[in-house]
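Structure first, commentary second.
Left out: one protein chain. Kept in place: all the others.
What follows is subunit A.
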Amino acid sequence: MNSMKRDKKDEEEGGGGGLFSSLDKTTVLQEARLFNETPVNPRKCTQILTKILYLLMQGEELGTREATDTFFAMTKLFQSKDIVLRRMVYLGIKELSTVAEDVIIVTSSLTKDMTGKEDLYRAAAIRALCSITDSSMLQSIERYMKQAIVDKSPSVSSAGLVSSLHLMASSGEIIRRWVNEAQEAANSDNMLVQYHAIGLLYAVRKTDRLAVIKLVSKYTSLAVRSPFATCMLIRIACRLMEDDPDNDSTYQDFLESCLRHKSEMVIYEAAHAIVNLKRTGARELSPAVSVLQLFCSSPKATLRFAAVRTLNKVAMRQPTAVTACNLDLENLISDSNRSVATLAITTLLKTGAESSIDRLMKQIASFVSEISDEFKVVVVQAIRALCVKFPRKHGVLMTFLSSLLREEGGLDYKAAIADTLITIIEENPEAKETGLAHLCEFIEDCEHTALAVRILHLLGKEGPRTNKPSRYIRFIYNRVILENACVRAAAVSALARFGALVDELTTNILVLLCRCEMDSDDEVRDRAAYYRCILENQDRSLSSHFILNEFQEGEGEPREGMLMTEKKPSAVTKTRQETLAQQLLNIPALAALPLGQLFKSSMPTDLTESETEYVVQCIKHVFPQHVVLQFECRNTLPDQLLENVRISLEIPAGFELVSEIPCPRLEYNTPGNVYSCIRLPDDPQLAMEGTFEATMKFVVKDCDPNTGLPDSDYGYDDEYIVRNDPEVYFLFPLRFLEYFWFYLQLEEVEVATGDFLVKVIEGDFQSAWDGLGEENQVTETFELPYKSLEEAVTKIVKFLSLHPSERSDRVQAGKTTHTLYLSVASLRFLLTSFL
């Protein structure tokens, strides 16, 4: 009677969570000694195990020694037949398997449980067994694992499959042998077993594209019963579609058939997949959207949420496709679930007409304080899209944004708002003044240094061009007084820009800069002194070069480090150029040639695969009349010595090979250079582009890998002849076994327009362009094979290796025309391209 009372009391305490609230690792491990006692007390031991697991889950870490001791004590519990205790032991084994040593000691016991009669043990035993097994031990249990996979009990089969999946990472080779069993399991009637089996099959074949295609086509045609498996097939099919955009429409048909599936999960997965596919057009989109529309009126909150969230994404790219759902979305605004409501409103904002904006904004304002930051960002993004779409509404939207800025929020959220304001200012000249005013107000009380710096930079850039630049000076100078060093430095830079661009303010700015020179921080003082010096000179070109240009260069770079602006990227490239020029001059044969000033050196391009035996890279040095091709060769075979390495080029018409400098000796891992000097065509009308077919010729000698000395004087035969050039046969008898020449076909060397152009950083593109005058402008229209504007812009910039001015490399999504400003040094022309 007495003991029963006590038991009851114990249980009550345990139920209240008091048992676990103040656990101490050492005490619990002490208690674990109870495991060693015979007979085992299952109830107590289960409790102790629970405590240990609880501690581990709380992030408590056991040392190797502690873990091993506990583990071995735990193995004693195998003598008990108590089912609950045994299952707790499995969990304990899994948790400790990574920390404790010699965990294989339970292999036999677990193997017995996994093959035994007690079904309650089997699945859990498989999972525990796989957690203590490494690839060397796996072979000894392979037979049992195969049996488990095809076991008729679904839980055992699933456990086998999922454990195999986990083991894929460490012993993929062995798991690959179980494919037949997995295939059998994939035909199972059980939903989970089928899902896990197909998952394992996919994991095994993941690296083999063809096998994956076969897998998908097999199971899509079989009409898989498990909705989980179908969802997975949808995902795999999508991946295949993304990898290979040109494939046929079988997968598309499969996705569309899934839209008519019985299971909501599958329907949603298919709709989601279609929406997210890059190649989805309006035609493919409409069935997916109508399915999502149905979900919007579902009684299940999760479905509504999923549908609205996906529609929201669609609305960003193709708002017209979602217009049909507007009515359903209106109904969701009053949804009791705030997340659903937020998404509904923001979707409507993207799809709705201009007239409904005021109403919607009011509705958002009513609950914006109740939602989390993450959703606030969604709202802000929606507003951003709106501003682009309806520039006239900027007043309402900006007021709303600035009210959001005043409220509490994390950096991401605030950055999103500031970003949006900045976009509005850049896009919409009418909104500039109000926008800047809002931002000024924001930096008065901004706790995020990064944001403040960005905004100050923007003020420096946009402020001087407004009607009343002087009003911003106060805001900026306030920063110099109140903020940390980073912000102060940014503020000084912004001030300098005002001074350089607005003549009537220059004297005032100089006074302010003078005061900044008394700053406690080095960087701030340096900047102030630097700018004051330039401004005092009153020289327009000087200030435009050193204040305005430098400004543009610094942008886009993270401004965390204070020294950022001092290290000008142009200076870095110059040193590289100089070192390369110096290197070339050091070669007597090249120095003797009348090359002139080095104009530009290209970045190295690979002429071989990077993992071949001999690696060749090419750097193009462009001189006024010549191109010097520098082939940097590297021999990656330690037991070989290459001699007399030459690169023979096929010179296209118009070009002329002036001289060639072979590399006499190429040792293991020491790069050697071969140079070819080519004279460019004199006729300027002739395109300066040319393609040179390159072949590397060399003699191979065996050498001692340790000393690098050749074994004999003779070269030897090798299968490395890539090109069956007739010359091989001639050279062979001529040189009488003395040498064997080898030929290695390299990638072609291309000399293209881009090599003759150097990017210059043009601070004020417009004035530079206008300064060139009409007579120097040529307009040509090109048809470019690019699908999207973004792609075209990046490709053009890369092809011409130019510098985009005025940040014109950023493309607004959804626009059909885009102006790209590029500035070039070589021929001193500026390029505007309308796409």
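Quick notes on this one:
By definition in this document, contacts are C-beta pairs under 8 Å (C-beta built on N, C-alpha and C of every residue); 3 or more make two chains touch, one makes a residue touch a chain; residues count from 1.
The rule we apply is simple: contacts and distances are computed from a predicted model.
UniProt lists the omitted chain of the complex under the protein name "ADP-ribosylation factor-like protein 1" (options: "ADP-ribosylation factor-like protein 1", "tRNA (adenine(58)-N(1))-methyltransferase non-catalytic subunit TRM6", "Large ribosomal subunit protein uL14m" or "Ras-related protein RSR1"). Considering the full assembly, A:M137 is the residue among A:L53, A:M137, A:M265 or A:I333 that touches the omitted chain.
Residue in contact with the omitted chain (choice from A:T50, A:T75, A:T250 or A:T323): A:T75.
For the options A:T50, A:T107, A:T466 or A:T695, the residue in contact with the chain missing from this view is A:T107. Across the interface with the omitted chain, subunit A contributes residues 36-39, 72, 75-76, 78-79, 81, 102, 104-109, 111-112, 137, 140.
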